[in-house]
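Removed: one protein chain of the complex. Kept in place: all other protein chains.
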Amino acid sequence: MERRVFLQVPGPTNIPDRILRVLSRPNVNSRDTAFVALLRSVVADLKYVFQTDTGDVLIFPATGSGGLEAVAVNLLNEGDKVLALCNGTFSERFATIAETFGAEVERLTSEAGSVVGPDEVARRLAEDAGHQIKMISMAHCETSTTAVSDVQRISELRKRLGHPALLMVDAISSLACIDLPADAWDIDVVVTGSQKGLMLPPGLAFVCVRGRAWDAVAQVRTPRWYWNFRTMCDRLREGGYPYTPAQTLIFGLRESLDILKEEGLFNTFRRHRILMEGVRAGVRAMGLTLLTPDEHASASVSAVLVPAQLTFADLEARMRLQYGVVIGGGLGPLAGKIFRIGHMGMLTETEVMAVLVALESALLDLGFPVEHGSGVIAARKAMTPQVSAV
Amino acid sequence: MERRVFLQVPGPTNIPDRILRVLSRPNVNSRDTAFVALLRSVVADLKYVFQTDTGDVLIFPATGSGGLEAVAVNLLNEGDKVLALCNGTFSERFATIAETFGAEVERLTSEAGSVVGPDEVARRLAEDAGHQIKMISMAHCETSTTAVSDVQRISELRKRLGHPALLMVDAISSLACIDLPADAWDIDVVVTGSQKGLMLPPGLAFVCVRGRAWDAVAQVRTPRWYWNFRTMCDRLREGGYPYTPAQTLIFGLRESLDILKEEGLFNTFRRHRILMEGVRAGVRAMGLTLLTPDEHASASVSAVLVPAQLTFADLEARMRLQYGVVIGGGLGPLAGKIFRIGHMGMLTETEVMAVLVALESALLDLGFPVEHGSGVIAARKAMTPQVSAV
Amino acid sequence: MERRVFLQVPGPTNIPDRILRVLSRPNVNSRDTAFVALLRSVVADLKYVFQTDTGDVLIFPATGSGGLEAVAVNLLNEGDKVLALCNGTFSERFATIAETFGAEVERLTSEAGSVVGPDEVARRLAEDAGHQIKMISMAHCETSTTAVSDVQRISELRKRLGHPALLMVDAISSLACIDLPADAWDIDVVVTGSQKGLMLPPGLAFVCVRGRAWDAVAQVRTPRWYWNFRTMCDRLREGGYPYTPAQTLIFGLRESLDILKEEGLFNTFRRHRILMEGVRAGVRAMGLTLLTPDEHASASVSAVLVPAQLTFADLEARMRLQYGVVIGGGLGPLAGKIFRIGHMGMLTETEVMAVLVALESALLDLGFPVEHGSGVIAARKAMTPQVSAV
Partner (left out) sequence: MERRVFLQVPGPTNIPDRILRVLSRPNVNSRDTAFVALLRSVVADLKYVFQTDTGDVLIFPATGSGGLEAVAVNLLNEGDKVLALCNGTFSERFATIAETFGAEVERLTSEAGSVVGPDEVARRLAEDAGHQIKMISMAHCETSTTAVSDVQRISELRKRLGHPALLMVDAISSLACIDLPADAWDIDVVVTGSQKGLMLPPGLAFVCVRGRAWDAVAQVRTPRWYWNFRTMCDRLREGGYPYTPAQTLIFGLRESLDILKEEGLFNTFRRHRILMEGVRAGVRAMGLTLLTPDEHASASVSAVLVPAQLTFADLEARMRLQYGVVIGGGLGPLAGKIFRIGHMGMLTETEVMAVLVALESALLDLGFPVEHGSGVIAARKAMTPQVSAV
């Protein structure tokens, strides 16, 4: 049966129709003046999304993980010390990449679903009197557990302590979903990918690089060519590109940025927060347990414990085959233990409701006792007072 | 805000992605052998959808209403008598068209939401000892009220009475949604359009013409050129077309027919019936009243009375602007009194649930008292025992 | 082998990429305010293309032939006299349609490739002292022979003679290619289709109806419903439509009209004239004979005699299979005797050159003696002095 699928994995997300259509534009000459103008325009508007005036936004033909590798090789020398806030697969991924390239990584960890506390980070920075720590790395939203860290607080504590460490934030599953102002919070490097809040297919990595990070780039000797921040930045400023740009996705990006500007970034954040509250209230009302406490809850994705009576495989299959809703599973140690519902990008309250109803139905089908209607009743209550003004 | 819309008007319906993509195929020479083969293949597979071996299916570049006009001018001479079963705007439309072209139309009417009973038809046929009635016209599903008539029974009674009247069925909102076997029920002419059960954009009218109707075509002298059944049929059989075919929609039709064959027509009917039961149970549970009693309920569209406390305009706007669900209103005398929920074409249980949740929310927003969750609870119950085997 | 085809039949024509992409837009509610605004905007801009302020442009979901039928049933009563200028298949088509609906048609004919002279028309009008002739029908560009008639002169002579006959012009293969100002030339009715100069798929018919034609519409009693000019016009003015509009093509039409406005209608005409001169000079230089003399030459399509040594079937197949160029053949009595090269819609000088080179190659392949390069040399000379200012 041909049907409209509810793609609720934590990325890739739904692509709006108007973006889908431009993806079928024919190839153009990369040096064409119209394309050069397009490239300039998206670079400019990306600054709006990263909330930076002072930074540069670089676009790599790569996935978000490529953006993380790019950060490592542009900002870290062999032996440089990284304080890695590891609370899941993706924050750990950057630590692994940094180690791969010779950095000395010290991990501060937390249990799954939680975050490394700002105080713990501050304590560690305070101990580092010699300023050995060159970079603090963290995921804004740790996609694997859905825990959101307090980037602002960590940046403030760093400032208060006068510690010069660079702050590197993986915003792959949060950018354009959750507020993360690069300038206002003085974040040195922010990384994201195309297939989440930007509502595009995968294939572009974006890195926002700000002042002190540029100083580090100038001093780092780790070999890099494809990922070279300086070259990419200089060529983009000239209206060029160091190699062939992935133009199809750039065409789509133009539409994506238009869509974000039309809604207004803060309306987008607010919408995501409301949808999150609906999801969280809904799954709780069904007797399910969220992995992440409210204080770390993500507006872009939610993780729910698989009830003891069920298996993830059964639940996922039932949701997909019977109800057309595609959910994500747990990664690594969380495999089989949680399921994840993405609610980022183009998404409405009605779709969230549909997902909750499908979940309720699937749970009932599999014999898990749920009070009929409990999920949507709670979700509506959670979303109603706020939603009308979006 | 850019969003995925739930288009639940009674047509046009949602177009599956794979159909959308072929609509952007470049123009071809209409006499190209590949196109001719494509045209032959869709004509053949349309017979599967109309459930006919003995009939011919004609394709006109026009909307469904064009198909109705085509029937009038090919099958009726000036002064020919039509017994028109009029139970709403669209069954009345054919009567009007027939009168426009000089037919003498006798209307059997019913109140809105009901149908003209087979017994009443039989009685009228029995009275017509001289066989003056040349054609019985009716809508299978009267889209404006959502009432489904018993085509099979009327055809049987006609046979039992030995009355030679042709049976003309408007299946615009029922074909490929509700069982209507042209051969098995001995229906002489069936008309439909592209934008309902066939999941295409509007722009094609289909007419299935069977044996005795062809005899009438041969004898009718009403002028026709564009709508000429004989010419269209002969040219299609030769692999040609009497004028330029609307090739874009023919490309889409090929995909549509593939989709229908993949699901299997009877599975498609069964799915629509289940969705209907969900909708009807859901709206009733919310304290709303259906226009059409169960015996005439349509698997493709449902009409609901607008509660006295509310206006259609407010409800429609709330559904659309707040919840992204587009519903239809009442036509003619029913304007403002009912709203209609289309559930034809590509649609799933989850989408029906989403629509019901949105309706519940909109009603609550507008101050209409609904027990929270009542709609989805009832709808799930109505859909559950059956849905799993689709 | 997958390849880019040169579609040079006299319609359908090449669809620009930006139009192709909007054809894959999902269905919308036909009563949606955004769609209503779109519909209003295309109706307004169609007036630019028809060059009318005083007329109304109607859009029918049908092919161009449907537009011709619409004219017949809205403007002619049974027995009304039509003076039909018949110089080929398509001008004859209207005569046939008019006769089908009971008009008394008097044909003025010309030989293939020529036109009915304005003086002959004037003489006939002058004889018609009783003003029995209600309508003069003609094709601006007779697509089957490519001869262009002098519409302006015929209109002037009619005026000078004070004859009240309506002037009905089939502009199916000329609108948006060859100048045809409805107001300035006082043409009462102009008909066209979507798949020629408008660069769309087939499926829309357009009729421009001006003042005196509206008077006739009001008095004509010929039955019509689908084609009813009055209803269509009134509904369009209200932002509605008498039945379901073919929205996919309306989406495309919006792009088409933008494209035409961007180029400017007179630049579009000028470009077509230059392309025509290239084609004509090129084929002549290859030793081929044009069917139509220069005074009747069409800027949208050219007809060439098939050399005696060759067959059309061989030439067409060679052009298509070997060179990827699709040409048209002769119709009716001209079948096998001519081939036609469409040069309407989105087309450039370079594509015309490509077609001429392919033709030269195909002729040589088939043993027809052509001086190598003669076609492109002559075509360039014909196009060069003019082309640079377009």
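Order as written gives the chain letters A, B and C; numbering starts at 1 within each chain.
In this text, a contact is a pair of C-beta atoms (placed from the backbone, for glycine too) under 8 Å apart; a residue touches a chain by one contact, two chains touch by 3 or more.
None of these values were measured; they are calculated from a predicted model.
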| item | value |
| --- | --- |
| Chains shown that the absent chain touches, full complex | A, B, C |
| Residue of A:I187, A:A246, A:V301 or A:L315 touching the missing chain in the full complex | A:A246 |
| Contact footprint on chain C, counting only the chain that is left out | 1-4, 6, 14, 16, 18, 24, 259, 262-263, 267, 271, 322-325, 346-351, 353-354, 357-358, 360-361, 364-365, 372-374, 376-377, 380-381, 384, 387-388, 390 |
| Residue ranges of chain B at the interface with the undisplayed chain | 17, 20-22, 24-26 |
| Positions on chain A contacted by the hidden chain, ascending | 5, 7, 9, 11-15, 20-21, 23-32, 61-66, 69, 96-97, 100-102, 193, 195, 201-203, 223-226, 242-249, 326, 328 |
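Here is the rule we use: only the chains that are shown with their structure count from here on.
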| item | value |
| --- | --- |
| Gap in Å, rounded to a whole number, between the CA centres of chain C and chain A | 55 |
| Chain A and chain B: spacing of chain centres that average the CA atoms, whole Å | 46 |
| Overlap residues in chain C, where contacts from two or more other chains coincide | 20-21, 24-26 |
